[in-house]
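Left out: one protein chain. Kept in place: all the others.
For chain A:
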Amino acid sequence: MDSMYARFKNVVVGAVVGHEVGSNHDYSSKNQKLEPKFPYSRPHFLNLDNEEIHISADHRLRPIIHPSKPLPYHAGYAECINAGKSRWNEDQAVYRQGVLTKPEVQFSIPYTYYGIFDGHAGVGAALCAANQLHHIIHEKLVDSQDDIWADFNGKRSVICKQIDLLVIGALESAFKEMDQLIAEDRTKYLAPGGCTACVALFILGKLYVSNAGDSRAILCNNNNFQPLSMDFTPESERDRIRRLVENQPSLIGDEFTSKEFLQPLKTVDLGKTVMFRDAHMKGWAYKTVEQEDLKSPVIVGHGKRSRLMGTIGVTRGFGDHDLYAIYTKVQIKPLLSCRPEVQVYKINSTDKNEVLVMGTDGLWDVVCCSKAAEIVQKSITSFSEKERYICAATCLVGFARGSLVNDHNWQLKNGKQASCDDISVLVIPTFPYKLEYEELCKKYNQKLSDS
């Protein structure tokens, strides 16, 4: 197992260059003695014992683990560990059910929360998010529950905001607080690295997807799909980062240039005329190459290989408070963001087969959305309601993981490179939440007419 681990360690592209704990994260020597806030574990709903946690971390076999007890409405989940890029599975997942209670009227609004977190450069941040973010979101929802209640009740006043804005606000402020908590905890606990966060909240007949990072949520229905999140990578966030750098050029230190060139420049290019654009520019123009231009561009590469300051491949999420650009003393955190993009979907489908699929980039690197929809559809038609979503999640992870060929290469069925990353997938039916909402309304109206 360990030789496999060592072999893959150097060939797999991680979210952070220079990977493994501590390499470009700065910890003062006193921090080395700190204990983690949350010990390593797998998602609570898997109920794995220590031995099973070790089995799940076998890089040679990469077993696909799924819950042994059903999740709400038979929702599916499956995961498998990376092929050796890190000792432990740096993804985490969580689900919780909660209620917003209105004691005066003895009525409560239920909600269901799912989250996936893809850690990098350590397991700490993802564990903190998986264990704490739902508490923070719950607090934020409780803060707004009178307003949510007023809107549900149709007794909205002039100053009252509508439910969508209240829930979106709760999610946005919770994400900010989560990141701050990780920052504050640095003096008390060991929590290396950072993580992405993709959260789904089912409440009052709607689905709110709150995403920061490159995990992804899509709706699948009969071989069709609809994205409910966007990926935040150096490439997709070029504009946000360019604007930041434009306003505060000191953020990139002396090591980087805010200019973009069509090709990487070398010393021999000095004096040549090349096409460029600077942070303040939308379009492209020509300039003569000076010494200054030979610095590394703040964003390099494309797609999965795009990197911010040559170091990190994801630009939103939690943690990374001590992350420095590789080989430099330039802090990266100021260019990162914990702000989520929240999409709202009113569950209006009359189709029982509609599901929400959430996955970490280990899935999406090798499975496109339409392929995912196809795999889900196949499971839905082949298995009974009780099993179909777990089967769908298992098949999605199985497809992305592929199989080990010649003892060293994980391949998809078509022979292409399979995912060597940690893979986590949730498959959640949406229809029951529509029914749940209709039930709730009925119950409330009954209550009104009774009184």
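The rule is short, and it goes like this: a contact is a pair of C-beta atoms (placed from the backbone, for glycine too) under 8 Å apart; a residue touches a chain by one contact, two chains touch by 3 or more; residues count from 1.
As a convention for this text, contacts and distances are computed from a predicted model.
Missing chain, UniProt protein name: "Ras-related protein Rab-2A", from among "DNA-directed RNA polymerases I, II, and III subunit RPABC1", "PRELI/MSF1 domain containing protein", "Ras-related protein Rab-2A" or "NADH-ubiquinone oxidoreductase chain 4L". Only one of the listed residues, A:143, A:246 or A:387, touches the absent chain: A:387.
Contact with the omitted chain, checked across A:75, A:116, A:265 or A:395, is made by A:395. Contact with the undisplayed chain is limited, among A:248, A:288, A:370 or A:403, to A:403. The missing chain lies against chain A, touching residues 1, 35-36, 38-41, 49-55, 58, 60-64, 66, 68, 78, 87-88, 123, 379, 382-383, 386-387, 390-391, 394-395, 398, 403-404, 413.
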